[in-house]
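The complex appears here minus one protein chain, its other protein chains still in place.
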Amino acid sequence: MKVLQRQGRKLTLVGLMIVLLVLFIVVALRSGPLAPIAVTLDTVEARAVSPGLFGIGTVEPRFTYRIGPTTAGRVKRLLVDVGDRVTAGELLGEMDPVDLDERVRSQDAIVSRSRAALDEAQARQDYAQAEAHRYEQLLVARSTSQEIVAARQDAGQRSIAAVQAAQADVARARAERNAVATQRQNLRLIAPVNGLIASRDAEPGTTVVAGQMVIEIIDPLSLWVNVRFDQGNATGLQAGLPATVTLRSRHGATVTGRVQRVEPRADAVTEETLAKIMFAIPPTPLPAIGELGDVSVTLPAQSAGPVIPNAAIHRVDGTTGVWQVVNGDLRFTPVMLGASDAAGHVQVRAGLDTGDRIVVYSARMLSARSRITVVERIPGVTP
Amino acid sequence: MTTPLPANGILIEGLTKRYGSGDTAVDALKGVDMYVAPGEVVGLIGPSGSGKSTLLKCLGAVIEPTGGRMTLGNDVIYDNGWRIDDLRALRRDRIGFVFQAPYLIPFLDVTDNVALLPMLAGLPNRESRQRAVELLGALDVAHRAKAMPSQLSGGEQQRVSIARALVSRPPVILADEPTAPLDSERALSVIRILHEMAHRFQTAVIVVTHDEKIIPTFKRMYHIRDGRTHEEVGEGRAIGGAIHA
Partner (left out) sequence: MISLAARDILHDGPKFALTGLGLGLLIGVTLSMAGVYRGMIADGRALLDNSGAELWVVQQETLGPYAEPSSLYDDAYRSVLTVAGVAQAANVTYLTMQIHGARGDVRAMVVGIAPGPAGTPGWPPYLIAGRQVTRSHYEAVADLASGFRLGDRIGIRRHEYIVVGLTRRMVSSGGDPMVFIPLKDAQDAQFLKDNDAILQGRRRTEENPAFNRPGSPGVLDAVIASQSRSRSVNAVLVTLQPGHRQDDVAAVIARWKRLTVYTRAQMEAILVGKLIATSAKQIGMFLVILAIVSAAIVAFIIYTMTLGKIREIAVLKLIGTRNRTIAGMIMQQAVVLGVIGFVVGKIAATFWAPFFPKYVLLMPRDSLIAFFAVLLICVLASLIAIRAALRVDPAEAIGG
């Protein structure tokens, strides 16, 4: 190895040592707890914030008609199935009359018998009246005693009452017969309105109790979305606001609607406000009942004002505010906030003006004593 | 034997060395007398086990003799006990060593190998190096001044080691079998260098050897056997040939 080579080697070694030393110093100062914290800055813009409310809703029919018998019985036949459209007054099915027909006939017989009883009472009345009249005439001719005349008159009165009773009996028998006949009518299940059969809950042959639903009819034109909003985020919700609904089964396709009403009764347990959204145009094909939808309600835009991203808002010692860089140091500026929109823009009512520079993102938690360095993007974040 | 003390040179009187004590004691040296004048190259010849290594170690102030007297130049360095406090300084400044192998420090270049001793003595680096370069020139290896020992041939290394032995201008140089691994041409070359340097710098040189090739070159020799020395007159054959090996 020549002298120059040796010199070169010495230089290489020395150079290596220097590189090592530099690396070491760099490492010591730039990493670990001594390193400054990377932050990004942003300028406060003036913007009109359109707050939006977001909730999950289920598609429900506005009116549901549950058709069923008024007495316990057995389903005899059903003429419609799920998905059929029916018109008002259409026969949907029938319950098994069981013994009702016999009972109607029995009531008929009772009516006949009571009429016969009435005839008999009428005949007696005629006879008793005639007798009373004859004996009154005999009394005038002094052929009979007062006592006998009185007895005959009394019989005559009683026969009138008997006729009245028999008449009432007939009326009652008739009414009862009508009642059973109406019951018999009730075994026919009739659609009350035009609609769509939503469910068929009991097949022919099933025994059902009084009031149990056999057929459910809904009005397809009256589908609405029953939506739940978080109470804390439901400021400004009122009827008439425009809304968009994204049904679960139709990704990306939004349907426009309107807030029909805000329910007066909220859910205290889940802390949610309920509202109903009507579709502007019912979507075709109709969404299934119970299908979930994401609902966004847009509130009217507020007037333009200074706006900050919600990532910049921090809470220090109980005060809400943002960090600002003043002369290279961090300073915490308390702010009063207003409405916010779904994209995370929050109105500033006091504390900042348009054009102020604020800290938005930071690589670590910030405090007034932190050393910072301003960067374009926090390291590690890919655009 | 008492001789008037010369200005330089080394004088040894009645040197004894005993290893161990009591029954197991071994007398390696039993009363050695020796004198080498400045500029003289003297051979010290003996078989192994004769005590020549022990004598060399005593001369080199590496081990302590048991008795006798050693005088180096004008100073008595040993008189039944060391008369010098700093033996290391003695070895560094006043005794030069030439070994069987060059034993150069591999991580110092040739100049620094030679300059090391004066630097250790406290001489500034520049002057030490100057002296080293002068000596390297005298030994005709100045052109290798900046090389590392591993780059030199055997003969060049040996010459550098001789330069190192001379750099402190010591009054005496002890050479321990300096020609053992060399062929006759190179061996004679080394002996001739020693003669030249001894004469030039007026250094007393003691060469311990049993190499038949160089024994004829000594004018005076000491034979050592069983711990005693006898002086002998040697052949004193002249050495020819070039100094380069």
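By letter and in written order, the chains are A and B; residue numbering begins at 1 in each of them.
The rule we apply is simple: a residue touches a chain if its C-beta (ideal position, glycine included) is under 8 Å from a C-beta of that chain, and two chains touch if they have at least 3 such contacts.
Fair warning: this is a prediction, and the values are worked out from it, not measured in the lab.
Engineer: Looking at A:264, A:290 or A:318, which residue reaches the missing chain?
Structural biologist: Result: among the candidates, A:318 touches the missing chain.
Engineer: Just one of B:74, B:125 or B:184 touches the chain that is missing; which is it?
Structural biologist: Reading the full complex, the residue touching the unseen chain is B:125.
Engineer: Out of B:9, B:60, B:73 or B:227, which is the one that touches the chain we can't see?
Structural biologist: Looking across B:9, B:60, B:73 or B:227, the contact with the absent chain belongs to B:60.
Engineer: Out of B:30, B:92 or B:199, point to the residue that touches the absent chain in the complete complex.
Structural biologist: B:92
Engineer: What does the interface between chain A and the hidden chain look like in terms of residue numbers?
Structural biologist: 9-10, 12-13, 16-17, 20-21, 23-24, 27-28, 31-34, 54-56, 209, 212-213, 229-230, 232-233, 269-270, 294, 309-311, 313-315, 317-318, 320, 337, 340-344, 346, 360-366, 377-378, 380-382
Engineer: Please identify, in ascending order, the residues of chain B that touch the omitted chain?
Structural biologist: Residues in contact with the chain left out: 48, 53, 56-57, 60, 62-63, 88-93, 97, 99-100, 103, 105-108, 112, 116-117, 119-120, 122, 125, 148, 164, 176-177.
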